[in-house]
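Just one protein chain is left out here, and the rest sit where they should.
Let's look at chain A:
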Amino acid sequence: MGRYVVRRLLQSIPVFIGATLLIFLMMYSLPGDPVRALWGEQSVDPAQIAAMKKDLGLDLPLWQQYWNYFIGLFQGDFGTQIASGRPVSEVIGEALPVTIRLALFAFTFTTLAGISLGVLAGLRADRLFDRGMLFFTLLLISVPSFVLGYVAQFVFAFKLDLLTPTVQDSEAFGDLLMPAVVLGSLSLAYVVRLTRTSIVENLRSDYIRTAIAKGLPRRRVIGVHLMRNSLIPVVTFLGTDLGALLGGAVITEGIFNVQGVGNLVYDALFRREGSTVVGIVTLLVIIYLAVSLIVDLLYAVLDPRIRYV
């Protein structure tokens, strides 16, 4: 398996270079000059713009800019923000822990609640609980997240006065509860439905019948034999979902005032802060690569028939 992991890691190098180059080119080809825009509609000062561009290295040809950026990356230098003049690594360093906290919170919620509800629904297929779950998950899928966010804010913060309407302190888990639940609820619905279908299908399979016929206790049949096989599609989904959560959620972050990666990327895109956008996307690419590797390795844990050599 060690060789497999090494091979996967080596494969990720060209993916990494390609992704940074692509994003770099995209940012470069967007219309709008970020330095010029600092003056807005006021009188502009061409001499000052030229001086600032020279200091930031933005007057160099594109390939040279990319080369400088790429070399910098290996020295841990993510570049400098145009407007604020702060190092990009510092800016990302502020936003990323917030997003990681929120994402893990939402992810834990999705996984625990989603799988248990899904298993329950699957075991009671076509009974009242299952029908109720179908309705509930359809509702979650069809309601846009901003509606859910505002409704939750209105009900829990203003009517019931249980929670603060927005995040005051991104380290307090009480504050993050509402955004995490809202953020996780869409995935929750998918996880419930995936688990349920998978469980229902596998319940009818031969190996389960054998297990029951062997006289294994019901707990072991469900907990080990049934769950393990049924979770493969769920794990695939959860893996990419974790990546998406870590990429930030612009809308939910906006509603609940979470100063995370989503907002950062959004602002940076609008301000044409190329180095910030490329820096974050680079990190996200790494996160996705890592998560997909973990998911692939987890397959082997869940299904003994899968082996990596």
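What we mean here is this: a residue touches a chain if its C-beta (ideal position, glycine included) is under 8 Å from a C-beta of that chain, and two chains touch if they have at least 3 such contacts; residues count from 1.
Convention: contacts and distances are computed from a predicted model.
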Per UniProt, the name of the complex member that is left out, chosen from "ABC transporter substrate-binding protein", "Tryptophan synthase alpha chain", "Probable chemoreceptor glutamine deamidase CheD" or "Cbb3-type cytochrome c oxidase subunit I": "ABC transporter substrate-binding protein"
Selected residue (touches chain absent from view) among A:S12, A:Q153, A:T195 or A:N229: A:Q153
Candidates A:R127, A:R218 or A:R307 - the one touching the absent chain: A:R307
Residue among A:L21, A:A37, A:L177 or A:L203 that touches the chain left out of view: A:A37
Interface with the unshown chain - residue positions in chain A: 1, 5, 30-34, 36-48, 50-52, 55, 83-86, 90-91, 93-98, 100-101, 104, 153, 157-158, 164-166, 168-172, 253-259, 263, 270-272, 290, 294, 297-298, 300-301, 304, 307-309
